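What you see is the complex with one protein chain gone and the rest in place.
So, subunit A:
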Amino acid sequence: MERGDRTPSGDHRGVRRKVPVVLKVLAAVAGVGILLFGVLGSPSRALSRSSDTIGEREMVRITGPSNKTVEVLALIDTGATSSSMDTKLAKSLGFDLAHAPKVTVGSSLGREQRPVVDAVMQLADRSFVSKVNVNSRAKRETPVLLGRQDVQGLQVAVGKRLLTRPDTTTAPSALKILFAKAPAIDAVSLMSLLPLAALLIVVLRVVVGLNTLGTFSPVLLAMAYAQAGLTLGIPLTLAMFALGFVVQPLLLRLHLPRVARLGALIGVVTTCLIGAQLALGSAGLSDSWGMALPVVVTAIIIERLWEQWDIDGVRAAAVGAALTMGTAVLVALLLLTPYVRHLAERVPLQLAVVCAVWTVLVGTYRGLRLMELLRFAPTARVQDAAS
């Protein structure tokens, strides 16, 4: 690689260089394998120093009279005295609301009569029976609110979310968070994980050779997925892609310059998000919708997707979209892995520095990308035969 190679003796040096290339490739395969194994098999870790600390939002397990058990997201509200639960949820758990005793509750909405039920709850490895009043929480962010009577003896870490699971005080797994309804990981924790996400993107590009639509757009999508969950995030992304493909030809017909077209796309995407939220708001998803899609990035992805479709055809565009979303899911999984969150909570500065150093190291990789082993297989075969 250096100047000396240009002399005829460089040939021999070239021969000696051969084995390390193979080793590098094997190391790359092993690295990606270890990453996946690590993400999916991460040991549980407590995120806070004391076992009686919980976040502002936690998963809680509720058992009703019919012995049916659900795990839902609860808002921990120390400003409220008692806990409350959504009517639909209470009915599905088998509570008999018609014959339940009534209680008068004063809230910001005024005073009202609500039925009260006894629910068996499990939160951060504690089981207790709670007197829960029942009202419609369809327009609220979470189906359950836990007041201070039910979190006695626990400390609430303001700004943190999902630190525990119902049955242990360790963090829930990445997959569980992503498939929970409206999980909403706090933005502060996500911020400290950004350098790690960037490192993963660099590895996927430089070592694996995946080309996504936009270099770091999967990170922004991943942060959105971590905030809103896959069950909401993925369909919304797909719906916006579809919407973009309906709108783009119309915009092209207007002969707008690209910047105006992108601006209009942002407007259309936002309009539809708000419209869908207003129409479906009663589904109880309200708070996380705004987080579910990074609108500007989505508009840019749509534009790129359209260009790729135009130039390289449907298949290339579909592959590009799938790779972008797949990478986003992988990044989200990594960011939400209990062990990674543990590191980000305990040693955020060191994590950032280490990730930056590794990013530079990965950037110096000059060997073949894994995808190029497929792409250049014909050349290698020809050269093999020739040598």
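Everything below uses one rule, namely that a residue touches a chain if its C-beta (ideal position, glycine included) is under 8 Å from a C-beta of that chain, and two chains touch if they have at least 3 such contacts; residues count from 1.
Convention: contacts and distances are computed from a predicted model.
Asker: From the list "Iron hydrogenase small subunit", "Ribosomal protein S6--L-glutamate ligase", "Peptide ABC transporter permease" or "Spermidine/putrescine import ATP-binding protein PotA", give the UniProt name belonging to the chain omitted from this structure.
Answerer: "Ribosomal protein S6--L-glutamate ligase"
Asker: Which of A:246, A:279, A:311 or A:349 touches the chain that is not shown?
Answerer: A:311
Asker: In the whole complex, what residues of subunit A lie against the chain that is missing from view?
Answerer: 1, 5-6, 8, 10-11, 14-15, 17-18, 21-22, 206, 209, 255, 257-259, 311-312, 365-369, 372-373, 375-376, 378-387
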